[in-house]
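Here the complex is missing a single protein chain, while all its other protein chains stay put.
Here is chain A:
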Amino acid sequence: MDDPTATFKFLGLTFDWTTIISTLLAMAIVIIVSIVLTRKLSVKPNKRQNAIEYLLDFTNGIVDGQLTKKQARQFGLFAFTLFFFIVVSNEMGLLLQFKLGDGVTYIKSPTADPIVTMTLAIMSLMVAHGMGVQELGFKGYIKNMFFTPYSWMLPLNIIEQLANFLTLSLRLFGNIFAGEMLLTLVANSLAWPGHFNGLWSVLALPIEMVWQGFSLFIGGIQAYVFVILTGVFISQLSGNE
């Protein structure tokens, strides 16, 4: 957590290079993969189209299971983008980390940064609240959010809304950050300066591989959980439970 950061100021706001570069890289990967997989679309799909159709079917499946048809149609693009971006972000840091001589890690998983996951959570919750208002009207939305099932549950409901935000963002951050941290620890122990031990390296390599594989799995699961929880919040806030 005490790694140095490289920042710059623009319009009075401070930006962090690591977040910007990592996010842009993840998005670039998402866009390139999408473009490559959607060339020559046809009603009768080829192999590449099958792959991205599977992804879209997957996110649509998450969405369709929880929401009404109209909401699912609205939420589809957001869910697809969210899942695709989070998966790529989660897995990116496992395969690629880039550290310059100044000690700043310029490229890692964007989702290993709490600011990124909180921002994603804020966006998800904004979508959820917006769809709640659209579905129930403002009064109905307030009543559904704070005074359901009983009005004396207002304090609990307020805590729940805050908890939603924290759990959504910190779950993703914690999983990915811990995965990367442990990976880095194991990797560093492989090449500990002055402490090189042949036996330890040989022992550490399988551990590294196993943890990397597990982290890949975790990354997929967490992306799925993030999208499905967003769906759950939309469903809750729209009152269709």
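As a convention for this text, a contact is a pair of C-beta atoms (placed from the backbone, for glycine too) under 8 Å apart; a residue touches a chain by one contact, two chains touch by 3 or more; residues count from 1.
Criterion: contacts and distances are computed from a predicted model.
S.K.: So which of "LPXTG-site transpeptidase (Sortase) family protein", "NADH-quinone oxidoreductase subunit", "ATP synthase subunit b" or "Non-specific ribonucleoside hydrolase RihC" is the UniProt name of the chain that got left out?
M.R.: "ATP synthase subunit b"
S.K.: Using the touch definition up top, pick the residue from A:T119, A:Q134 or A:N157 that touches the left-out chain.
M.R.: Residue touching the chain left out of view: A:T119.
S.K.: Identify the residues of chain A touching the omitted chain, counting contacts across the whole complex.
M.R.: So the residues of chain A touching the missing chain come out as 1-3, 5, 7, 10, 13-16, 19-20, 23-24, 27, 30-31, 34-35, 37-38, 41-43, 45, 49, 52-53, 56, 76-78, 80-81, 84-85, 110, 113-116, 118-120, 122-123.
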